[in-house]
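The structure's right below; bear with me while I get my questions together.
Complex shown without one protein chain; remaining protein chains in place.
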Amino acid sequence: MSLLYTLDLIGTAAFAASGAWAGIRRRMDLLGVLVLGVVTATGGGTLRDILLGDVPPFSFKDETYLYLSFAVALVVFFCHRRLEFLQHPLQYFDAVGLGTFVVIGTGKALAFEMGFIGAVVMGVMTATAGGVIRDVLSNQVPLILRKEVYASACIAGALLMVVLHRLGVDHPVAALAAALVVIAVRLLAVRYNWALPRAEQ
Amino acid sequence: MSLLYTLDLIGTAAFAASGAWAGIRRRMDLLGVLVLGVVTATGGGTLRDILLGDVPPFSFKDETYLYLSFAVALVVFFCHRRLEFLQHPLQYFDAVGLGTFVVIGTGKALAFEMGFIGAVVMGVMTATAGGVIRDVLSNQVPLILRKEVYASACIAGALLMVVLHRLGVDHPVAALAAALVVIAVRLLAVRYNWALPRAEQ
Partner (left out) sequence: MSLLYTLDLIGTAAFAASGAWAGIRRRMDLLGVLVLGVVTATGGGTLRDILLGDVPPFSFKDETYLYLSFAVALVVFFCHRRLEFLQHPLQYFDAVGLGTFVVIGTGKALAFEMGFIGAVVMGVMTATAGGVIRDVLSNQVPLILRKEVYASACIAGALLMVVLHRLGVDHPVAALAAALVVIAVRLLAVRYNWALPRAEQ
């Protein structure tokens, strides 16, 4: 559990950094960069908790998430030039965050007795909705709707976790397997430039 | 009740199809088309349930809605060329969905003891918010805010239903009358190209 919490904070920091960077690229001011950082890091889990009726959401119950995202976004804002070298390794932390968020979201949905597809949707949403809100606030079509395998990695992991849960596999084992699938698919997609099919026009 | 459920599923399928088609037109990939289909079909009722505090929302309690929207969006994605002939009749199913959604939303708000204008807003929102989210995710000003009588049909129906309810008319009668008003106004608006006034500049 303590390991999961550590991974969760790593993912939160990575998501906050990528949100803050997106704000800087869009030439936002300090406040805009802070908002994008925090929303990217906590938006998915917050939406999940609203839908599950578990309010106030996790980010308001344990304020560590808010403090951490604000701090990371602040540092990125003031030092983003000197942190340029972090952009590449950030992808790895981002993948860890993705896997962790999927596992936490799916697990919570199962604990709240969501059905098969509901649990999968909640898991994927936990990991991706923050980025969707970030893109909507930046006035762009969300990246995951356009050209990334980003969400597919999450779907694969969430599906696996729900199936293993149904088969009676122990929760920690199912969670570990699901997280590894998300991280592996994600990193392979980055490496080999995978893309989903597009409808013929 | 069983009739209402049937109409509800017809409307869900029609909304999912129109959302999926919007995604294809915007050149989204498979995932984007699925998300737009599901969000268009279930977004309005989900927002209504969040506002009423009836969570998890209907779409997570009865997963039929999620399965149906995913299935319809999948079929549209892979067969949209061969389904081109359905675009015109889709308007009729869409109007049925609009009427049904208004009636279900307004009825639920009345059951939750919302006031006059609150019930009207909830009814209209149930029918239109899915399309609004679809347009926001597609990075467009929502269609209903620009040039359609789409929402006006819903407002007329929801107003009628709340007034009939206040006058003590039986629920099924009020619901039927309201749904017919929505469907009739909607189809007449399509047929005669009605538009709302715009402020002089």
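For reference, chains read A and B in written order, and residue numbers begin at 1 within each chain.
Assume a contact is a pair of C-beta atoms (placed from the backbone, for glycine too) under 8 Å apart; a residue touches a chain by one contact, two chains touch by 3 or more.
These numbers were taken from a predicted model, which means no experiment stands behind them.
The chain not shown here is touched by just one of A:Ala16, A:Val35, A:Val72 or A:Val121, and that residue is A:Val35. When the omitted chain is restored, the residue from A:Val136, A:Leu176 or A:Val190 that touches it is A:Val136.
Across the entire complex, the residue among A:Thr12, A:Thr46, A:Thr106 or A:Thr126 in touch with the chain not shown is A:Thr46. In the full complex, chain A makes contact with the omitted chain through residues 23-24, 26-33, 35-36, 46, 50, 53, 55-57, 59-60, 63, 66-67, 70, 77-78, 80-81, 136-139. Remark: the residues of chain B touching the chain excluded from display are 50-53, 112, 114-118, 121-122, 132, 136, 139-142, 144-147, 151-152, 155, 195-201.
The rule we apply is simple: only the chains that are shown with their structure count from here on.
Chain A and chain B have Cα centroids separated by 30 Å.
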